[in-house]
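To start, the structure under review is shown below, and the notes come after it.
The other protein chains are all here in position, but one chain of the complex has been omitted.
What follows is subunit A.
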Amino acid sequence: MRASNRRAVIAGVHNTRQARRLEEETSRSLMVKAVLGALDDAGLALSDVDGVSAMADSTSLIYDLGVGPAWQGQDFGAGMFAEAAAAVEKGYAEVVVLVAAQAGSYTDRAATAPWTRPENEFVAPWGMFTAAEFALIARRHMEVFGTTREQLSRVAATIRNNGDRNPEAIYRGRGPFKPADITASRPIAEPFHLLDCAMTSEGGCAAVVTTAERAGSLRRDPVHVLGAGVDFFGPSYQFPPSFDLRGRRDAPSNGWAGRRAADLAFRQAGIERDDVDVLELYDPFSFEIIRQLEAMRFCPEGEGGPFVEDGRIELTGSHPVTTDGGLMSFSHAGANPQMMQRVIRGVQQLRGDAGPLQVPGAHVALCTTGGAGALFTGVILLGDDLP
């Protein structure tokens, strides 16, 4: 077997139904539906699977799906795909199914979602939660670089307008949005207003990672994993989310989380920033898009605000971002499903499955997960072919 045939590909993806609340579902029922959906998309069966990646649920899923003996993954977000890709390239597994789902755990609507509430003794007494963590990063950038409230609104309006036109988005048909609509929504954690923020919802998703050789005979054209990287600065929501937090190496600070990861991913892929056709950026809050464009060197530091002002990040622009409506408008279920869905959207774009939101001639997608407010960012580069 030639080594190149073991290059990792994504052979199938599936999103279950997404909704604000899926009364009849549990996280487990959604996981099962997602796994079967992704395998069907790939043209594979459970009997082909010898690897499962579902964070803490990996081991019980191996048992419940009856796929043992199998490799089990532990990572999440972009790192989950990188881990699975490494596993098939190394030969630890042939067919890995990656899955995440969430239903039924967020019912107390008087509070923010449970996974957003820190319990650390140096964080919780100050009324911190996810929006506030990311707001501290955004505010510092606005003070240092002069990024404006209107620039944040431009980002949120762009992403929400993508979701408005996406038949699969929970907030389909809610638009169109003008930047002024974002600014006019009620303040949550300033600078963020309601429409700068992700929604909360329920849903599941799955993907199948295998080798190029195995994928050659499957139902869909494979999407190649060209490169990936992950940057972590520490546990989320336990320490001050400082833009200038840095480790002991001469390396980017937390405000530029994702730069090292992106540099590594591009080096592995052997391509340049200009080769990227679509950016499925993780959008928990509007400012994250501006920050990630700077962190990943799509524009110089401090110029992300002006960069998003002229339509560049819209579907018809040079750098279309978050084309399904993202966490703001498509879905934001639990911790990991919404991260996996950034990668799944990249796959959809490269397979030409994005319907009214298809980026014409999309050959390379960059997908991200995480953000500086949470002290980590993951990056993965996908291609419809090897460069």
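Structural remarks
The rule we apply is simple: contacts are C-beta pairs under 8 Å (C-beta built on N, C-alpha and C of every residue); 3 or more make two chains touch, one makes a residue touch a chain; residues count from 1.
Everything below uses one rule, namely that contacts and distances are computed from a predicted model.
Of the candidates "Zn-ribbon domain-containing OB-fold protein", "Ferredoxin", "FeS cluster assembly protein SufD" or "Signal recognition particle receptor subunit beta, a GTPase", the chain left out of this view carries the UniProt protein name "Zn-ribbon domain-containing OB-fold protein". Note that of A:G68, A:G173, A:P187 or A:P356, the residue touching the chain absent from this view is A:P187. Screening A:L39, A:A101 or A:V123 for touch with the missing chain picks out A:V123. When you scan A:T148, A:S242, A:Q268 or A:Q358 for touch with the missing chain, the hit is A:S242.
In the full complex, subunit A contacts the hidden chain through residues 110-112, 116-117, 119-129, 131-132, 135-137, 139-140, 143-144, 186-192, 194, 238-243.
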